[in-house]
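Shown here: the complex without one of its protein chains, the others still in place.
Entry: chain A
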Amino acid sequence: MFARILALVIKEFLALLRDKSSRAVLIGPPLIQLLVFGYGATFDLNHIPYAVYNQDSGFASRELLGHFQGTSAFHQTAIVHNEKQLATVINTQKALLVLHIGPQFTRDLLQHQPAPVQIIVDGRNSNTATLALNDVNSVLLAFDRSWADRYHWGNPPAQLDIRAWFNPNLLSRWFIVPGIVALLTLVVTLLVTGLSVAREREQGTFDQLLVTPLTPTEILIGKAIPGFVIGGLEAAFIALVAVFWFGVPLIGSLLALGLGLMLFLFAAIGIGLMISSLAVTQQQGLLGVFLFLVPAIILSGFATPIANMPSLVQDLTYLNPMRYFLVILRGVFLEGDSLGNLWTQYWPLAIIGLASMLAASWLFRHRLA
């Protein structure tokens, strides 16, 4: 039996790797994506382009603008002199926000009157707008503090002292890059397994496979192993790049990460084979992979938090293996998790894997009959 499975595994590897272009597809693009997405998929704003509409000629407004020029988070792109120019710089995206300082600014401040500053923000990307406003507020707060101190406005009654755990500088790369391990592993595994049966069906070689002494279970195992090997190797490599290239800390237990990866591959391969045994043509197989992959990525917490979704959709995410693997990855990388506190993530993965494998093998036999 083992010899037969081994022979099938070798054949599967040959089918995948024999062709130069399909070999390149499995190895090259994931690496390019890792680099591009690792750098590109970020929410952190730096160099926010802003414009200044300053109607005040006093020194206070100059000092305030100095605070903005002094931080690397902001980058001044324009000076506007009237409302019409203001609308143009926002509309054409020359500036994300405009600081509008009224004519009385310095006078108000010197008379111990709160002075209004208007911030006009381009809300087309609501997330960027929110983050940019937060950044503006923290610059204004710093100005407030230094001004209040020098001109005796009195102490602020209380102060928030905010600290972030696990990711003290709030780099979104630390959040996204471990997620890419899951993303690319899922993509590669599904592509390897999802089309394997469909391709043989379309080319007619599946009938040949059936007349060999292999049992359907053996065929299934033989089809699963290449996905396991290729997916596992790519995941390990991406994790290495995450640590040594992107500098994401890995402070938890490697054993916990390894077990998580095994279970995740098990679940992903089960789903891939399930799709593959349902499909008659490769186009259908690819469509099936897609119809699974896209929701799986979107509803996993990869880019946007699961907690923000409506509760019905949140319940749906419990079926998604990527959801659990993301928690494992981020837990092990950033929070220092070990085997002990991740079992709540392990068993759902095991169940999803087992159920999809059983379904795949049933479909397999069912479709054969």
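FYI, contacts are C-beta pairs under 8 Å (C-beta built on N, C-alpha and C of every residue); 3 or more make two chains touch, one makes a residue touch a chain; residues count from 1.
By our rule, contacts and distances are computed from a predicted model.
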{"item": "Name per UniProt, for the chain absent here [options: \"RNA polymerase sigma factor, sigma-70 family\", \"Extracellular solute-binding protein\", \"Alpha-D-ribose 1-methylphosphonate 5-phosphate C-P lyase\" or \"ABC transmembrane type-2 domain-containing protein\"]", "value": "\"ABC transmembrane type-2 domain-containing protein\""}
{"item": "Omitted-chain contact residue, chosen from A:L17, A:A78 or A:L133", "value": "A:L133"}
{"item": "Which of A:V52, A:L96 or A:V241 contacts the chain that the document leaves out", "value": "A:L96"}
{"item": "Chain not shown: contacting residue from A:Q55, A:N82 or A:Q283", "value": "A:Q283"}
{"item": "Chain not shown: contacting residue from A:A51, A:L65, A:V80 or A:I120", "value": "A:I120"}
{"item": "Selected from A:F13, A:W153, A:F206 or A:F237 as touching the chain missing from the view", "value": "A:W153"}
{"item": "Chain A, residues in touch with the chain not shown (by the definition above)", "value": "19, 21-22, 25, 29, 33, 36-37, 39-49, 64, 90-93, 96, 109, 112, 114-131, 133-134, 136-137, 140, 143-144, 147-148, 151, 153-168, 170-172, 174-175, 187, 191, 195, 199, 202, 281-284, 286-287, 290-291, 294-295, 298-299, 303-305, 307-310, 313, 327, 330, 334-335, 341"}
